[in-house]
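Sharing a structure with you now.
Only one protein chain is missing; all other protein chains are in place.
Letters A and B mark the chains as written, and numbering starts fresh at 1 in each.
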Amino acid sequence: MDKLSIDLHEDKTAYAPRETVRGAIRWNLQTNPEHLKFSLIWYTSGKGTRDVGVVQTVTFDNPGSFGSRDFAVPLPDGPYSFSGKLVSLIWAIELTCMPGSETARREIVVSPTGSEVLLGDASMQGSHPWNEGNRGHSPLERILGARR
Amino acid sequence: MKARDNPFTVDRISALRYRPLDTTFDEILRRLEELNYRAAIVGPEGSGKTTLLENLQDALAQQGFKTWMFFVNDTVPLNGPACRRLLTEVASDEIVLLDGADAVRRSAWMLFRRRTASHAAGLIVTSHRPGLLPTLTKCSTTPALLQEIVNELQPPGRTLSADFLSDLYQRHAGNLRDCLRELYDLYTAHA
Partner (left out) sequence: MVRLNFGGRRGGVAKPAGVAGKLGLTLFFFVFFAMGSLFEVFIVREFGRAVGQRSWKKVPCKIVSSEVQERDDSERPFAFAVSYEYEFGGRTHTGTAYKRGYSGSEKYSQAQNLLQKYPVGLSTVCYVGAGSPGRAVLKRDSLMIGLLAFFPLIFVAVGAGGIYLTWRKQPPPEARPIATKAIGVRGKSKYGMVAFFGIFAVVGGVMFYFLGVRPIARTIAAESWPETPCQVMRAEVRSHDSDDGTTYSVYILYQYEFDGRTYKCDRYDFIGGSSSGYRGKARVVAMYEAAAHPVCYVNPDNPNEAVLKRGFHAKLLLALFPLPFLLVGVGGVIHTLRGKKDATAAPGRSWMPRRRASTPADLSVLRPATDGGAVVLEPKYSGAVKLFGAILAAVVWNGIVSIFVFQIVDGFRHGDPDWFHTLFMLPFVAVGIGLFTLVVYQLLAVFNPRPRLELSSATIPLGGAAELQWSFTGHTNRIGQFTVTLRGIEEARYRRGTNTYTDKNTFYEMELYQTSSTAEIASGQVGFVLPQETMHSFEAENNKIIWNLDVHGDIRRWPDVKESFKITVTPAVA
């Protein structure tokens, strides 16, 4: 069975901007691939069409059917990993085998605080008017029929 | 709720497979072959035309066809010069997939249809109205389809009531895209 994996040094997944991500990629495939592509990317997820930023990509030609390589990738100063109501930005290291669709991905967090930045909602101030009379159930819970 | 955790994000919706109502995907592929890979997917807004086109692209790639997909919409037009430029790049063994054919200007469309007939392996388009090419299939939606999609997207243990979904479906006149966008807002606001 084909296997691609990405190991992060000391299993560290949270990084500050400009820090270096260190680790190793490993592959054990049934056939010899033409290329292995190692990428540092960020992508968005949410209510908008996905945007993808490829910060760095390295291609290994004729890597053989198995092997491993260490990597050390410096991070830029941004963008931070963040999540709001409409948009989340996620950083990841991805290893792709070509030809084929085999892919391995490890998500990391890039933020000065060690965790993704959370964006609130400036308009959500005060109590929800529809909480009254529902014994604390939110409208979603009422629709779902969930019980506390 | 974080945007990425919302069950109705764009990437989760985009990963859904097309669900034909009165036929099967294999039958659609068979009919496409009968039409010599020149056909139109017809249907109202939010009925799954783009999803079907993308699934067809994957299926054709698995069959060994080369495909080339691009879209046209209100902010990304396809005029005559762009159309002519594209046509010079199409290979004779490629099937062209055009999403939003009825947004193409008539003169550009006539040129496109004529050229791809002799210089491409096929042309599959999406359109709100029939008549551009032989109809491959008519996409349509039902409240049950919406329920099925929502069940697939929602986290386990949670179901939205059928009455609520039926009302949602009616309010958006069967446009599943708008239904799912409203569900995104609902989860964001109240989860």
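One rule holds in what follows: contacts are C-beta pairs under 8 Å (C-beta built on N, C-alpha and C of every residue); 3 or more make two chains touch, one makes a residue touch a chain.
Computed from a predicted model, the values in this text were never measured in an experiment.
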### Message
Going by the stated contact criterion, tell me the shown chains that border the hidden chain.
### Response
A, B
### Task
With the missing chain put back, which residues of subunit B would touch it? List them for me.
10-11, 15, 45-46, 49-50, 66, 68-79, 81-82, 85-92, 94, 99-100, 102-103, 118-119, 126, 128, 177, 181
## Note on the structure
Residue list for subunit A contacting the dropped chain reads 16-18, 41, 43-44, 46-54, 76-80, 82, 84-87, 89, 94, 101, 103, 105, 112-113, 117, 119-123
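One rule holds in what follows: only the chains that are shown with their structure count from here on.
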### Query
Roughly how many whole angstrom separate the Cα centroids of subunit A and subunit B?
27
### Query
Once bound in the complex, which stretches of subunit A touch subunit B?
45-50, 83-88, 90, 118, 138-141, 143-146
## Note on the structure
The answer for subunit B against subunit A in the complex is residues 1-6, 9-11, 14, 158-161, 164, 181, 184, 186-191
